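Just one protein chain is left out here, and the rest sit where they should.
And now, chain A:
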């Protein structure tokens, strides 16, 4: 670093010499003006006519040009035009030297690009004043130019950042299992950059999780929130976590990282075709609507929660609404771009607009989605550009997504000869779902990975059977109609929170053999059991019927408070394929 004394002294702008081009065909006049300019402290270059002036201008790049109007070869007017053209956007003052006094001639000078005149004979005081004035103008022009370039450069880098943010956001906000047959969605490009996000993923046991969200803020700030949101959603869903656990994690993650004032209005949905159930949690988005097979409006799920990222953990309520949905019934949801669309007169499309469309498509519910889109674009008068729309049709029960088979290594895995047992007591049961943790242990056996879906389903059924009937003493008979379902899940949540005693014990015994292996799952609870074993056809008993279908053996003991399930797997082929 240089010492302060060695720094160059700031140049006095009024004193620094300029380079002045003087063009005049009269040698005497040229000489006089040249001397005059030099005496004012500037450097001079001299031209005898216009053409020479232009080439000297290109060569020497003078700061100011003094041009005689009438010269041989090329006159001052043409020279001025060419000099101005070559100067481009730089300001090079051109002052005409003239003895002309007629108005027309002076106007011609200005039209040719001249900035001022200097009349002969020359007055040194006026010449000095004009050079100073044009120097100031030139400096101001340069300052403006450089500031403009800085702003343009910053703007360009901002646009680049926004474009990058959009690419990242689009990749994150628009991925997963969105190609599933039961889904239809539309996300306009503008809506996506406005912070709308749509995610879909399957749990190992086959249920589908969906997230439709709308971040406050645009571009970069929305992209920043979308990343952890998508990461948590995908990771937890694929590990088999329930909607409730995912909601708790999403909310606390967003509350931690997002600045106050940025949050995410969202609807989270779990679709369970095997049981014909949906779970819906709505925090800040318009009503979710469920339509019957004839397109009649069955149910509206209004937002009853704060958006994600707003509430502290204590205040946040992660309990979704559980509803029965039969095959062929459809669920519709959207971000507020739909109901907040305005027409030319400033009127809102609103809830009423949505209901009119639903009403108009009674008997043909498959047309509702397109009907909404065309109604919106008619109302708005131009293609709607800020809309995210999602439709889920409940699939038939036997239409389950096939689990992805994974290649098996055809060797006996002698290390996987073990037995483990976990007992969960009231406090653990009240808190989180332990199943994803257990499943991860099971999947350490390579041969079982292909059956992860079936295993997880069986584990979940055994665990919820033990919890709901054994510990919470809920009666499946309630689940015979929609109201009963609502009551059942309300009661489940209330009794779970009040649970003080009891335990559930899961024991897993795995023995490899030369053909493959045998896995024995035992689930036992502290409850009293049930006296009659339900039939598989019973609506409420579908859970255990499922276990019977998926496992190789199923047996009850201790009045049903102990269930034993056996899985066998074989090397070299995929049992579920």
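The criterion applied here is as follows: a residue touches a chain if its C-beta (ideal position, glycine included) is under 8 Å from a C-beta of that chain, and two chains touch if they have at least 3 such contacts; residues count from 1.
Basically, contacts and distances are computed from a predicted model.
UniProt records the chain missing from this view under the protein name "Anti-anti-sigma factor", selected from "NADH-quinone oxidoreductase subunit F", "Phenylacetate-CoA oxygenase subunit PaaC", "ATP-binding cassette domain-containing protein" or "Anti-anti-sigma factor".
Note on the undisplayed chain: of the listed residues A:114, A:240 or A:283, the one touching it is A:283. Contact with the undisplayed chain is limited, among A:162, A:303 or A:377, to A:303.
Of A:183, A:311, A:520 or A:545, it is A:311 that touches the chain left out of the display. Touch with the hidden chain on the side of chain A covers residues 214, 216-217, 260-263, 265, 283-286, 303-307, 310-312, 315, 336, 348.
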